[in-house]
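The next block holds one structure in the form of structure tokens; read it before the comments.
Note that this complex is displayed minus one protein chain, with the remaining chains in position.
What follows is chain A.
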Amino acid sequence: MLRTIKPKNARSKRALEARQPKEVEDSRTTIFVKGTHTGQLLNNVMRDLMTLKRPDAISFSKKNAIHPFEDATKSTASLEFWAQKNDASMFVIGHSSKKRPHGLTFVRMFDYRVLDMLEVGIENCVSMPEIKTPKSTPGNKPLMHFASDLFDTNPRFTQLKSMLISLFNGEVIDSICLAGLEHVISVSLGPSLPANDESSPLPTVHLRTYTTRLLASGTRTPRVELISMGPSLDMKLRRHTPADAELFKTSHAETQTEEERDLSKLQTRKMKGLNIGVLVLNSHLAQLDAGLLPGEKLEGSGKSRKNFLRSAAS
């Protein structure tokens, strides 16, 4: 646990405020951690993933004795500490051992606590510099493509999909520059084996990255061609820890209902002085017919006609 800091100047106050929870969150800052042994292949993979993730990537270049699946309590404590210290909400941990070579573990955090973990083994990698093609601009948002029915049916692959979206594209934005759609991260699976067999191995995951080339098609929508960019990874799913049910539920808290969102948009527009989309209503009240009212003094009430009219009008 970090000590609590009381801001002493405006700059540190702003820095602390930037860490406060937001309704619409920024991209997940990811820390890339090297385990006790990584090897050239894993180093390349992590470097390339970092290139894709930049500028929201932090590199831990020194070796760390971290084993999220074996030594849960100690590793979890380390992860939580790092998450707080760096205000990071995701980890990619590379670790290679004889039993599990080229292992890459994705750890997702919620409220500086570990939400879920997923380990994959890299089987084959073509790194980014090996493919001599133009690369995407750092910081541009990628398009994401997932191809297989298993991403919807198998919980292991659902988790993988959710994890990869969180890693590359978890940020909610309200507009995007169409000219800036430069690259695609495509995740596809090998052919699915006969279902309802628990022991059968899970199909290989193919992660490919392409840059897009938009060609004129004669319509508004361009025709797209893809050029391989790298990295190209072939992975196998290994161990995983699903999210704790209660934590998972809190992490999916609804921000706003659609009506509330519309209302807040309308209010901001109003505040800016724009009257676009604001419906102005006039309520019409029928005029009081004074001729039908009783005379100067109302019987019993002691109210004058003038007062009566005033009270009726208000």
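Brief remarks follow.
In the analysis below, a contact is a pair of C-beta atoms (placed from the backbone, for glycine too) under 8 Å apart; a residue touches a chain by one contact, two chains touch by 3 or more; residues count from 1.
Keep in mind that, in the parts below, contacts and distances are computed from a predicted model.
UniProt records the chain missing from this view under the protein name "Ribosome biogenesis regulatory protein", selected from "Tectonic domain-containing protein", "Elongator complex protein 6", "Ribosome biogenesis regulatory protein" or "Ribosomal protein L5". Only one of A:12, A:86, A:133 or A:217 touches the absent chain when the whole complex is considered: A:217.
In the full complex, chain A contacts the hidden chain through residues 20-23, 25, 28, 89-90, 108-111, 115, 141-149, 151-152, 161-162, 165-166, 169-170, 172-181, 184, 186, 188-192, 203, 206, 208, 210, 212, 214, 217-226, 228, 243, 248, 250-253, 255, 258, 261, 267, 270-271.
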